[in-house]
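As C-alpha cells, the structure follows; a few thoughts come after it.
One chain of protein is taken out of this complex; the other chains stay put.
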Amino acid sequence: MKFTGNVYRYGDNVNTDEIIPARYLNTSSEEELAKHCMEDIDIDFSKKVKKGDIIVAGKNFGCGSSREHAPISIKVSGVSCVIADTFARIFFRNAINIGLPIIELERANEKISDGDKIEVDLDNGIVKNLTKNVEYKINPFPPFMQKLINSGSLMNYIKSSKQN
Amino acid sequence: MWNDDNNKKSALGLTMVEKILSRHAGKIVKKGEICIADIDFAFGQDGTSSVIIDSFREMGVEKVFDKNKCAIILDHSCPSPIVGVSNIHKKIREFVKETGIILHDIGDGVCHELVPAKGYVKPGDLVLGADSHTCTYGALNMCSTGMGSTDVAAAMIAGKTWLKVPETIKFIANGKLKKGVYSKDLILYLIGQVSADGATYKACEYTGEAIDDLSIEARMTICNMAIEMGAKFGIMNFDKKLETWLEKKGIKDYKKVESDDNAEYLKIYEYDASSITPMVAMPHTVDNVASINDVKGTHIDEAYLGTCTNGRIEDLTIAANILKGKKINKNVRFIVAPASREIYLEAMEKGLIKIFVEAGAAVVSPGCGCCVGTHNGVPSDGENVISTANRNFKGRMGNNKAFIHLASPATVVSSAIEGKIADPREYLD
Amino acid sequence: MILEGNAHRFIKPDGNDNDINTDYVISGRYKFQCEDYNELATHVMEDLDSNFYKNIKKGDIIVAGKNFGCGSSREQAPIAIIYAGISCIIAKSFARIFFRNSFNKGLPLIECDTDKIEKGDKLNVDLEKGIIKNLTKNFDIKFNAIPPLMLKLLHDGGLVNHFKKNKGFNID
Partner (left out) sequence: MGMTITEKILSYHLKRDSVKPGEFIEVNVDIVLANDVTAPIAIKSFKNLGLKDVFDNKKIALVPDHFTPNKDIKSAEQAKILRDFAREYNIVHYYDQGEVGVEHALLPEKGVVVAGDIVIGADSHTCTYGALGAFSTGVGSSDVAAIMATGKVWLKVPETIKFVIKGKLNKWVFAKDIILYIIGKIGVDGALYKSMEFTGDTISSLDMSSRMTICNMAIEAGGKNGIVPPDDITKKYLDERKERDYIFFNSDSDAKYSNVIEIDVNNLEPQIAFPHLPSNTKNISDVKNISLNQVVIGSCTNGRIEDLRIAAKVLEGKKVNKKVRTLIIPATPTIYKKAMEEGLFKIFLDAGAIISPPTCGPCLGGHMGILAKGERALATTNRNFVGRMGHPESEVYLSSPAVAAASAIKGEIASPEDI
C-alpha cells in the first residue's frame, strides 16, 4: 500500500474530543462525522483537507474516549494515514480495526512540517518526505496485525474467519 | 374614570375582563375598544427572552419600569442541552444583572407554576408573559395572557400595553365530574366542542358547579388551556376556596372582580359535566378529542407526566396513587417532571418520587421537561407518546414523525402501566 | 403601502391549510437555540415544504386558510418569515398572539377569503385601500381595512421603532 499527500501537523495529546466533539456523537452517520473532524482545534479542517492528505502529530494521538467515531471521521474526511510519535491505545486499535493506516514514527512532528508532501510505502516500511527530500524507516506491524490490516478491517477479518 | 366599587356586581353590564381592563386603562372600556392599559407583571422564559432582550436593546432603553414587576424564568431547556441554549442562558443572566429584574434560574421550575406560587400575581391583576400559556392565572380571578417578545419588552419598559378588549364566551359546567374524570378531561372536552379556534381573540369565563368543586390547581389546568381554543384570557370567579388559597400564600391587597348580571356575552355554552368520560386528544391537534372508550388499546412508547398544565403536587399525587406497587410496562419510557423545586421536595417528602422511581420512571429536574421537544425525552420516528401536556402539534416534542396524545395524569399513568392507552377508572376503587 | 409577490400555499398532512401552527412555521428544533435570524429563516415552514426557503423570491406572499399561526407566543415565528423575505401573509383568520407579533415586527397580515388564490398566483396588495389584485387570474379581492393602530405600527416599522420614535406608546 502506497499513498501520497500533504501534511496537516498537530501537537501532543490530540484527544478524541478534538478529533470529533461529543456534541456530534448523537449520530453515527459517517459523512456527518467527517464534516466536524478536528473542528475544535482546526475549524476549517474538513473544508481544506484533500483526499490522500496525511495527519502528523506528536505523542499520544487520539487519547481519551473509545469512540470509533474519531478514526471514522478522519478516514471519511479523506485522510489516507496518520503518522504520530505514539498513539493512545484505544485509538490505535480502532484505527486498525476500521482500516485507517497509522504509523508510529519517533519525533514525527519535529521531522515533518505542516504542508510537507509525504509519500508512505506501507509494505516496505518507508516514509518519504518529498518536500524535504528525506526518508524515514518505519517498523512493520507485528504479523497478527498485518493479517488484520490485509483483510481491510476487523469485520472483514471476522467474516473470513467465520467462513473458514 | 374608573371606580373600584364597580368591581362588585354593578349596573354597568360589564364582564370580569372588561372590569379588569377598565381599571388598568383608567376608564371604562368595553368589548372591541382598543386601549392602553397598565400592567402588573411581565415576564419571559428562555425560549422567548433572547428576543425580548434584543427588542429591549433596540429600543435604546436601559431601565425597566419596575424591576420587581419584571422577571425571566429559565424553564424550557434546563439544564441546557446544547451550546446555543447555553449562550442564550448566559445572555439572559447578564441582562438580569444589568436591569435588576427577577430571575429564576434553571431548576426552580416552570414559569406558570412559579408565577402564581411565588405570589407575583393576584386577583384583579393584568399580567403579560412571553409564553402562550400565560392565560393559566385566570384561575386566580385575573387577566393574564401570552404575548410575543417585543410586546413584553415594550411592557417591561413602559409598564403598559395596548389591548383590544375581547368579547367574552361563558362556559357553564353543571353537575359533578365522575370518579376518574378530572379538570384536564373537562377542558379537553370543551376544546373538542368549540375547536382549536373556537375562542380566537375572545375571553373565556369558566363557571358552574363542576368548576366550583375544583381545587385552585385543577382550575389552573383549565385556564392554562384556554389558548388551545384560541382565547386571549381564561378567567374564573373569586370564591372561598381562592380566598383560602391566597391566605395560605400570604397574598393580600388584591381586587376581586365579579361579572355583572347584565354583562354581555358573545355566547353562553352549557354542559353537563357528569356525562364526561376521561378524554384523549389524538394527534396532531388539541381539538381532535376522543372519549377513552373509543381509543383505549392504542399502543404507547413513551408517557410524560408534568408541565404547566399537569405538573403540580395534586397531579403527581393522583398518578402515584395509581402507580403504587405497580411497574411501568417495560416497553414504555415514563418521564416525570415536577413543575417546581418546591413540588419536587413535597413529592419527595410524601414518598411520591420513590413510587415513580421504583416503578421505573425517570424523574427529571423541574422545568418544562420534554413538552417542547428541546431535550429530556424526544421520541423517535413513528413512536406514540401520551402526555399530560397541553399541545400535541406535529413535531411538538422535537420529532415531527412522532404521535402525541394528551390526557389527564390518571390516564397517562394508567397507560404507562399497560403499554397502551388505558382507562384510569379501572384503577380506582 | 403596496406589496407584490407570488403566492405560496402549503398543505398539511390532513389535507388542508387551516391551523398552520407556529411549530410548522419554525420548529422547536431551531427556535430555542438559534439567535441568528438569517439562519433561522432557512428553516421556515420546512416541515411542510423542505424546499420552501430556496424557492422564495423577495416580496413573496404566504396564503393560507383559517387560524394561521396558532400555538406558541414565540416571536421567532414571524421573525423567520420576515427574514425569509416574505412581504405579507393572507389568510382567512390568524391566531391572536401571532397576529400581534407580526404587526409588532412590521409584517402585515391580511384577513380575507383565500379560496380563490392558488399557489404561484402573482398578487398585488394595497394595504390602505384594502384590495388584493390577482394579476395572474385577473380578479380583485376586497379585505377589511387594517385597523389604524396596526397601520401606524407598520408605518413606524414595528413596535420597536414606534417606541423609539414616540418614546413609548402613541396610538391615540
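Of note:
So that you can tell them apart, the chains are marked A, B and C in the order they are listed, and the count of residues begins at 1 in each.
Everything below uses one rule, namely that a residue touches a chain if its C-beta (ideal position, glycine included) is under 8 Å from a C-beta of that chain, and two chains touch if they have at least 3 such contacts.
It should be emphasised that the depicted structure is a prediction, and the values quoted were computed from it without experimental measurement.
One chain is not displayed; in the complete assembly it touches the shown chains A, B. Interface note for the absent chain: among B:K30, B:R341 or B:R425, the touching residue is B:R341.
The residue from A:S46, A:N60 or A:N109 that touches the chain not shown here is A:N60.
Where chain B meets the chain that is not shown, the touching residues are 78-83, 85-87, 89-90, 105-107, 328, 330, 333-335, 341, 344-345, 348-349, 353-354, 357-358, 360-365, 370, 374-381, 398-399.
For chain A, the residues touching the chain absent from view are 13, 15, 17-18, 21-23, 25-28, 40-41, 59-60, 63-69, 71-72, 86, 88-90, 93-94, 97-98, 142, 144-145, 148, 153-155, 157-159, 161-162.
Basically, only the chains that are shown with their structure count from here on.
Between the Cα centres of chain A and chain B there is a gap of 54 Å.
Work out the mean CA point of chain B and of chain C, and you get 27 Å between them.
If you average the Cα atoms of chain A and of chain C, the two centres end up 51 Å apart.
Shared contact sites, meaning residues of chain B that touch two or more other chains, fall at 82-83.
Residue positions of chain A with contacts to 2 or more other chains are absent. Note for the complex: chain C touches chain B at residues 13-14, 19, 21, 23-24, 27-29, 31-35, 47, 66-67, 70-76, 78-79, 93, 95-97, 100-101, 104-105, 147, 149, 158-160, 163-164, 168-169, 171-172. For chain B in complex with chain C, the residues that touch the partner chain are 34, 36, 46-48, 50-51, 55, 58-60, 76-77, 82-85, 87-88, 91, 129-132, 134, 146-151, 153-154, 157-158, 160, 162, 196-197, 200-201, 227, 230-232, 284-285, 372-374, 391, 393-396, 398, 400.
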